[in-house]
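Note that one protein chain of the assembly has been removed; the remaining protein chains are unaltered in position.
Coming up: chain A.
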Amino acid sequence: MSDSLAVEARGLVKHFTTRKSVTKAVDGIDLSIAEGSVFGLLGPNGAGKTTVVRMLATLLRPDAGTASVLGHDVVHDADAVRSAVGLTGQYASVDEDLTGTENLIMLARLYGFAPAAARRRVQGLLEAFDLADAGSRQVKTYSGGMHRRIDLAASLVLAPRVLFLDEPTTGLDPRSRNQVWDIIRVLVDDGATVLLTTQYLDEADQLADRIAVVDHGRTIAEGTPSELKRSVGEGAVHLRVAEVADRARAAEITERVLGAEVTFDSDPHAIAARVPDDGADAVPGLLPALVAAGISVPEFSLGQPSLDEVFLALTGQPLPPDEEEGAERAPAKPGPRERTEASR
């Protein structure tokens, strides 16, 4: 990993103005992504992740701030950025009416490959992405996993040095998700820089060297995956007791053994507890302690903190309820200051 930056952004701002309100999709985000690294942008729907990527990919002009990719400014030197970047996201799709082969040939031709070279390039990509047999079928007949693989292949036609992957695995089954992860790892091994957005801490943890947690268009935490998780605690214990009457006692024992605060689920059988920083060693003792107290525990699990828990820890607020995919968040009434900013 070299020290030079593949992606650099300072004070990026993008506000969307509708007749009634201003949505601060991105409200001052800084990014420094080292060449050859994987950077994860983690946040819920509507946090502004997609808007950041669209600005970096030259699809949206920032309202304020600057950004550059491999030293090229995304506004003033947009074509150089476009030549260097591969983009995969739900808004940068392939043509579903065309076949997989036709889509890739079209892109190869648009990147300047001669006809014969385009065919060779595309054949190689289709084979590598396990799509050789599906190449002559219209993309609309593809499964979700195949669709995502052709999207990825499409963004790799020019072997970009920087790759923006916007929620590359959202909606995929676990097997397809693992395939996509494998592909990303190979790309990174070969020296590509990847900016990945995701709603899953697990995914950011698996792939990213650094993670920025974004919410309401702002970065609320940044660090390596282990730094972030440490800020949240070692993980969480979830358990269900057989008898509702035992829950209070189980909670008391859990608090004592782990030294952690217990939260109660809406499920009357369930309790959860965040494992404190130094409490990991105490977890194995919890189950025997509960059994010794005569409490039957049919379910017991120790998991990584979920995005929910990361959020709770970082913001003191639970994740907002799921909203429509996209950059917008329930718009707040704009104050005069916001109006001026948005109209710039």
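The rule is short, and it goes like this: a residue touches a chain if its C-beta (ideal position, glycine included) is under 8 Å from a C-beta of that chain, and two chains touch if they have at least 3 such contacts; residues count from 1.
Following the convention adopted for this analysis, contacts and distances are computed from a predicted model.
Missing from the rendering is one chain, named in UniProt as "Transport permease protein" (options: "2-oxoglutarate oxidoreductase subunit KorB", "Transport permease protein", "Cytochrome (Ubi)quinol oxidase subunit III" or "Cysteine desulfurase"). Of the listed positions A:71, A:112, A:259 or A:284, the one in contact with the omitted chain in the full complex is A:112. The missing chain, though absent from the display, is touched by one residue of A:21, A:90, A:206 or A:231; that residue is A:90.
Listed by residue number, the positions of chain A touching the unshown chain are 16, 54, 57-61, 79-80, 82-83, 85, 87, 89-99, 102, 106-107, 109-114, 117, 121, 124-125, 127-130, 138, 154, 156, 158-159, 182-183, 186-187, 189-190.
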